[in-house]
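A single protein chain has been omitted from the complex, and every remaining protein chain is retained in its original position.
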Amino acid sequence: MSELIDIVLNAGFWAATLRIVSPLIFGTLGELICERAGVLNLGIEGIMTVGAMAGWMWVYQGGDLWGGVIFAAGMGALFGLLHAGFTVYLGLSQHVTGIGITLFASSLSYFVYRMLLPAATTPPKIIPFENIEIPFLSDIPLIGEALFNQSPLTYLALLSVPAVWYVLHRTPLGLAVRMAGENPVAVEAQGIDVLAVRTGAVMAGSALMAVGGAFITMSWFDAFYFGMVNGRGWICVALVIFASWKPGKAMLGAILFAGLEAMQVRAQQTAGAFIPYQFFLMLPYLMSILAMIVMARRAQYPQALLVPFRRGERVLTLKRSRG
Amino acid sequence: MREAQSVQIEARDHVSLMRVSMAPILAILATMVICSVLILWAGVSVVDAYALLFKGAFGSLFALKETFTRSIPLIFTGLAVAVAFRSKFYNIGAEGQLYAGALATVFFGTGLVNLPAYLMLPFLFLVGALAGGILLLVPVLLKTRLKVDEVVTTLLLNFVVLLAVSYLIEGPWRDPMAMGWPQTASIVDAGVLPTLVSKGRLHAGLIVTLLAALLIWLLMRFTVLGYEIRAVGFNAKAAEFSGVNINRTVVITALLSGGLAGMAGTSEVAGLKGYLTLDLSPGFGYTGIAVAMLAQLHPLAIIPAALFLSAVYVGADSMSRAVNIPTYIADVLVGVSVLAILVSVMLTRYRIKWP
Partner (left out) sequence: MSRLSFKGISKRFGSLIANDSISLSLEAGEVMALLGENGAGKTTLMNILFGHYEADEGSIEVEGKLLPPGSTEAAIQAGIGMVHQHFTLADNLTVLENIILGTESLWSWRHERSAARSKLAEMADSYSLAIDPDALIGSLSVGERQRVEILKALYRDARILILDEPTAVLTPQETESLFVTLRSLTDRGLSVIFISHKLHEILAISDRISVLRRGKIVASLNASEASRSELAEKMLGAAVTRPQLEAMEPGAAILSLQGLNAYSSDKLPLLENVDLTVYAHEIVGIAGVAGNGQAALADVLSGLNRNISGRLELHGKSLIDAGPAEFVACGIGRIPEDRHARGMIGDMAIWENVISEDLRSAEVSKWQIFVDKAAAVKRAKRLIEQFDLRCKGPLAQTKLLSGGNIQKLILARVLSPKPDFILANQPVRGLDEGAIAYVQEQLFAARKRGAAILLISEDLDELLSLCDRIAVMYQGSLSEAVPPAARTIVTSSAL
């Protein structure tokens, strides 16, 4: 018990938690935006991989770090557009399309990586984001050391939570997005193009997911490894359900997860002799399943999640706008 | 003023068998065209590359045997996915179920049970199927009882099972004779599937998997249970109203689906490796989704679909040895084919009217 308290009272633990939580926050917020608009995006795992590869590669090829983040976001949005084209415009199965996007996006990332770096036996490294110490605040013991001495991308992750909340709940655009996920017919009846709103939301959400992936290769680590997203995307999908589609709760859920993972890394060092490390590694996946079980009954699903928008039964009308 | 034009998509009144079989051909052609961009980028002639791929998969007796060998687990996992998707249960966990089947196979096959070969082999397939089925039962019960989305749970369980395998082959089940390699002991001789042709790896798992495809087709097409599985998939509310026991049907479907994936594990261990390692499956479970989609969930069409994707993998391997194209091209082809088949099935079932 006292060991546990030691862990929790250690600034290193909190710093690790914030590092682990950053990609989860980006991914969860991204998925949340898509689902709020009524589109399940199971492409997340692949889109995070794309982000991880694209951002890293940008920097490796001589670009600057922020350029890499923007490039990753753009690539994410592009795959989001692909997902939206299939699920929103053509009304195809969101489940199967998402899995297809994941298969395509991750394999394409690996292919491109190998094309550009055919000979690399050990993964080459870049100089990742450096931590930024916020003056004075970082001097506060424990909290300050952990919270105010972080990668700029972590600050961005934390700031994007209120930003996403504000846009979703306090702006006309956010209202249109939420309405598209609750009752797309209502959106159409008010003269707003549902398909465009959904597509925009999926692209924006996918861009965030890709930034989450980029964090892994550009801030957490400094190289791109195969399989490094390692199911984080799926965990984000579970976290969205756990959070009942609310950005604030999503952040709390992600922090809870990251905290447990940081704790297991530390516990491995002390208890590793008795408990095999694989059991610690299983925890996040098992926790995700548990989180979904706990929230399953209470979850307030967006009413039109998974429901393609079609006008009338006989005819499905797709709108193409000309300026 | 913004002006909108509309494209209309109407369901065709009748979809002929011709059109149905056009869908995968269209999808494969589209996939090859799309991926030719990557081949051109690698500086290789598209025709040469695909010729190499084809030759690598079918060009020699050895290649042919390899292609068939690789198709065995894909037929199993493709069937697993097709059966589940038919009843609108999105089982993305065939990878985990495959490993569960493999675990059961080595647990019982490495000396715990000793039977003559004609009993041992069916027994090993049975325990493999049971392990895969039981593993899938968890997400199924979570879905039917608590409405927990099965896609995420089956996906997450893949990681859990793989970690469990990793623990077992590094720990209690490690073969002390393997000189430190993390792998289990080999299964007993009576549990090894015989090879079908001399010189090569093609094993009797092929017969088992072809039989499985045939049986699943008969089941779906001619039996009351098959009717119920299809009914639940098409319209669960109407099926329930008619008196079909939804929960029972879904549980049976899951046992079938997980069981087929588990049998893929048995067949890989008993037919190919003899023991269990962490690289038993290079993603057969996920490729099974592509197989099932290309086959449009038809059990017999699974066989050519699996052969095709197996050829892609085998051919891509030999192609990348000959020219400078990374083997990941095979995975890209698989990923693109899943997306392409979705669109081409829609194109064959619907009519698009441009203004």
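Note that the chains are named A and B in the order they appear, and that numbering of residues resets to 1 at the start of each chain.
The rule is simple: a contact is a pair of C-beta atoms (placed from the backbone, for glycine too) under 8 Å apart; a residue touches a chain by one contact, two chains touch by 3 or more.
These numbers were taken from a predicted model, which means no experiment stands behind them.
Here one chain is not drawn; of A:87, A:183, A:199 or A:264, the residue touching it is A:183.
Hidden from this view is one chain, which touches chain A at 170-173, 175-176, 178-179, 182-183, 185-192, 300, 302-303, 311-312, 314-315, 317. Residue-level contact of chain B with the missing chain is found at 1-6, 10, 13, 222-228, 230-231, 234-235, 237-245.
In this text, only the chains that are shown with their structure count from here on.
Rounded to whole angstrom, the centroid-to-centroid distance between chain A and chain B, based on C-alpha atoms, equals 28 Å. Note for the complex: chain B touches chain A at residues 2-10, 38, 41-42, 85, 90, 92, 142, 146-149, 151-153, 155-160, 163-164, 166-167, 170-171, 286, 289-290, 293, 324, 326, 328-329, 331-332, 334-336, 338-339, 342-343, 346. Within the complex formed with chain B, the residues of chain A that make contact are 42, 82, 86, 90, 92-93, 95-97, 99-108, 110-111, 114-115, 118, 230-231, 234-235, 237-238, 241, 276, 278-279, 281-282, 285-286, 288-289, 292-293, 296-297, 314-323.
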